[in-house]
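Okay, handing you the structure first.
Omission of a single protein chain aside, the complex is shown with its protein chains in their original locations.
Presenting subunit A:
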Amino acid sequence: MSKPKAKAAQTHQTGIYKSDSVRDVAESLGITSLSEAVASSLASDVEYRIHQVIEEASRFMRHARRTTITTSDIDQALRVLNIEPLYGHNPHNPPVFRRALPFPNAANVGAVYFVDDEEIDFDRVLREEKITLPKGVSWTAHWLAVEGVQPLIPENPPAIPKDVDQEITKSPPQTNGTFPLTPPSESRSTVKKQQQQQQQLVKQVLSRELQLYYTRLTSSLLPPTADSAKRTAALASLRNDAGLQALLPYLIRWVGEGVVTALKEGAQSEADGRSLEVLLDVVSAILENNTLFIEPYLHQLLPAILSTLLHSTLPPSHATHLRTSAAQTLSRLLTQHSTTYPSLSPRIMKTLLVALISSDKSKGTREGAIRGLVGIGKEAVRKGLVEGGGVKVVGSECTPGETGPLVDSVITALHILHPPSDMPESLDATNEGDAKTIEQSREVLGDFFAEKLYGDKDWVLGVLSSIKQQS
């Protein structure tokens, strides 16, 4: 008895259709005493018949110009073999079989598959989903080749750049979803695909050397921990090298993104401060390089500078330096380009003034605005601080006797208006003329800063006179 069983066990291995399945079917029909030999040869026969049907169905598949067999092919095959077709299968929505979770109490049953039926809530469907009628069959025409050359139009698959060839090795088109020949889904991600295509086009323009240069450059600049010699060399290269025009949009974008990420995180850490510094250096280097044609990109460059300048919380260790250098960069930018862009400085002025005067701005922002005004020039300082009342606003916010970067910046700005005298001579309140000056300066500068200025008579007079001259 044991011998035939061992033999039967071997037969199990060979066929696809197992004799166990035959037994199961027999049991379901009430036949319990099915000998192993019968079951095994029945299984073999069933397998042969299945192959016969599939072979026939594959012919229908081929003639239907498809590469996957559908239930309709099987139906057709059964029909021509003079067997009643299996009803209830529809090629429109092929059944999806799901594997059931194993039963805990019968572990050795084997995998159980079932057809997954989606439950549809009619109420919800009627309320929410708009059932759109599928579009009818339509056709489009395009040129696949014009005199032997395939035009690069969206209807044709993109040509594959030669150096990508190695990456897309043996992958049949049917199975590969990400292959450029087979965009993932045209209907859903047309926009995305177009973006990809545009990127590809640009990449083809950008030479390999430039790409390499770009990656080297950015990696040596950021993160700022990299050694300073390299960084200096990179900045020098940016400052002086010709032929970087093609990289300019990428560099500016890189700077912009870098600034955003650094500022987004609250910009409290040392590292952020340092990277901001480096980015500002990069901007100034770009501005200094006179082989670059930067004007089309000014609108992209300005937000980076202004954000650094006016951001409320810069890392304390770097704040002053950052704002100063941002202001310097801004001034350089303005001196270079305000002639070609007359509207540039008024616009920047406006931004700075808003930051300076409008209420509930932090001290950092105000300081930045003042430094920016200083960077723009004497005229801007006069307009912003004095005429716009910036000094008064700042003064009113400062507690008496306060010192700090904000106050320093105002003092610096006032220095611009008129340099302080070498030998300060303080104002005398009892003196009639001096009292008048005090009165005047209080009026213009506000109490807080007027007091700061009392120590230097010439300076006060100079400031006041410069205001008067202009007005």
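Operating definition for what follows: a contact is a pair of C-beta atoms (placed from the backbone, for glycine too) under 8 Å apart; a residue touches a chain by one contact, two chains touch by 3 or more; residues count from 1.
In this section, contacts and distances are computed from a predicted model.
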(request) Mind telling me which option in "VAMP-like protein YKT61", "TFIID and SAGA subunit", "DNA-directed RNA polymerase III subunit RPC6" or "Mitochondrial import inner membrane translocase subunit" is what UniProt lists for the chain we can't see? (result) "TFIID and SAGA subunit"
(message) Please identify which residue in A:112, A:125 or A:159 touches the non-displayed chain.
(response) A:159
(message) Touch as defined at the start, partner being the missing chain; which of A:101, A:145 or A:242 qualifies?
(response) A:145
(request) Check each of A:31, A:64 or A:233 against the chain that is not shown and name the one that touches it. (result) A:64
(message) By the contact criterion defined above, which parts of subunit A meet the unshown chain? Give residue numbers in ascending order.
(response) 10-11, 14-15, 41, 44-45, 47-49, 51-52, 55, 59-60, 62-68, 70, 72, 76, 80-83, 91-92, 94, 134-150, 155-157, 159-160, 162, 165, 168-173, 177, 181-187
